[in-house]
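All protein chains but one are shown at their positions in the complex.
Showing chain A:
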Amino acid sequence: MSHATAVQDRPTPPTGPAPRSGLSSRSLPRLAPVGFAVVSVALAIGISLAAGWHSKVQWGMIAALLFLAISYVATTVVENKRQAKDRLATSIVWVCFLIAIVPLASLLWTTVSRGAERLDGYFLTHSMAGVLGSEASGGVYHALIGTLEQVGIATVISAPLGLLTAVYLVEYGKGSLAKAVTFFVDVMTGIPSIVAGLFILSIMLIFEIQPSGLMGALALTILMVPVVVRSTEEMLKLVPNELREASLALGIPKWRTILKVVLPTAIGGITTGVMLAIARIAGETAPIILLVFGSQLINANPFEGAQSSLPFYIYEQYKIGEAASYDRAWAAALVLIAFVMILNLVARGIARWKAPKTGR
C-alpha cells in the first residue's frame, strides 16, 4: 500500500534529502512551486480587479491556470521538458484536489453554519402542526419519527434478506443462479431511488393501497438490500477458509458452521455494512414524496396515514421559499447530516475494531 513519494524520483534514496549530485542537471529549488503559487494568485487578483470581475470562482480558475503555465515554462527553461511535464502533472493533480475541496467544504460549512442558527431543543421536539410557512417556529419532531420508523422497518426487512442472500452467494452459490443473483444485485445497487418509488407506486395503484410509512419503507428496502448483500458478501469472503474447514472437520454440520463460526467472525464487518446502508437510505427523498405523501402532524403509526421524513421535510421547507422555512430546511439538513455522519463514523469504527485478521 505504500505510495510513490517525493523521495522516489531522486537518484539516491538512502541518503535522504541530500542535494542533487553532480549527475543530475540544474533543478529548481524545492520551494519553487510555492513561489509560483504566490505569483499566480497575485497576478490573478490583479487581472480580475483590473477587469472588474467579481466572482471568486473566476479568480481561483485564473490563478490555477496561471500557476500551471508559469510552472511549466519555468521548469522547461531551467530543467528539461520531461521534468516540466512531471511538474505539470503534479500541479494538475493538486489543482484537481483543491478544486474539489472548495464546493465540498462549502457544502459542509453552509449546512453547519446555517443549520446551527435554528437548531435547538424546541426544534427537535415540536412538529409543524398549525405553523405557517413564514412563521419562525415549528420543528422536525414529526419528521424525525417518520424517518426512524421508515428506516427501522426497511432495516428489519432488508438486513435478514441481504444477509441470507450473501450467505447463499458465498457459502452455497455456484452455477448460473448464483451468477444471476450476483449480477442483478450489482445492477440493483444502481436503481435510481425514484424508480424504486415508482415500482411500489404501481403496486399501490393496482391494489388501491393508500400512502403510508410502510410503503416508503418498502421502497427503501429495495434500495437497501443490494447494499447489504454486497458488503456482507465482501466480509464473508474475508473469513479464512481454515476456520470453516476446521469446523467441518470436527463433524459440525455446515449450517451450524455458518451460524457459529463464519457469521460471528465477520459480524463486525456485517454490522458496518448494515449501518452504512442505513445511512444511505436515511437520506432518500424521492420515494417518500411518492409513497408517504408528507404531513405536518405527528403520526407515529407507520402502517396508516401520511407521515413525514427528514429529507422530505427539507424539500418541503425549501419549496415554501420563505426565509423562515429556509432556516428550518438548513436546520433539518444539519440534523440529517449529523445522523448520517454519526452512523458512518460509528460503522467505520466498528469495522476497524472488529476487522477480521487477514493474511495481507
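Rule of thumb we're sticking to: contacts are C-beta pairs under 8 Å (C-beta built on N, C-alpha and C of every residue); 3 or more make two chains touch, one makes a residue touch a chain; residues count from 1.
Everything below uses one rule, namely that contacts and distances are computed from a predicted model.
Colleague: What is the protein name, per UniProt, of the chain that does not appear here: "Dehydrogenase", "Phosphate transport system permease protein", "ATP-binding cassette domain-containing protein" or "Sigma-70 family RNA polymerase sigma factor"?
Modeller: In UniProt, the chain that is not shown appears as "Phosphate transport system permease protein".
Colleague: Going by the contact rule already stated, which one of A:L49, A:V73 or A:I99 would touch the omitted chain in the full complex?
Modeller: Once the missing chain is taken into account, the touching residue is A:I99.
Colleague: Please identify which residue in A:Q83, A:S212 or A:S295 touches the non-displayed chain.
Modeller: A:Q83
Colleague: For chain A, which positions touch the chain that isn't shown here?
Modeller: Given the touch definition above, chain A has residues 1-5, 8-9, 53-55, 57-58, 82-83, 85-86, 88-90, 92-97, 99-100, 103-104, 106-107, 110-111, 160-161, 164-165, 167-174, 177-178, 180-181, 183-196, 198-199, 201-203, 205-206, 222, 225-227, 229-230, 234, 237-241, 244-245, 248, 253-256, 258-259, 276, 279-280, 282-286, 289-290, 311, 314-315, 318, 326, 329-330, 333, 336-337, 340-341, 344-345, 348, 358-359 touching the missing chain.
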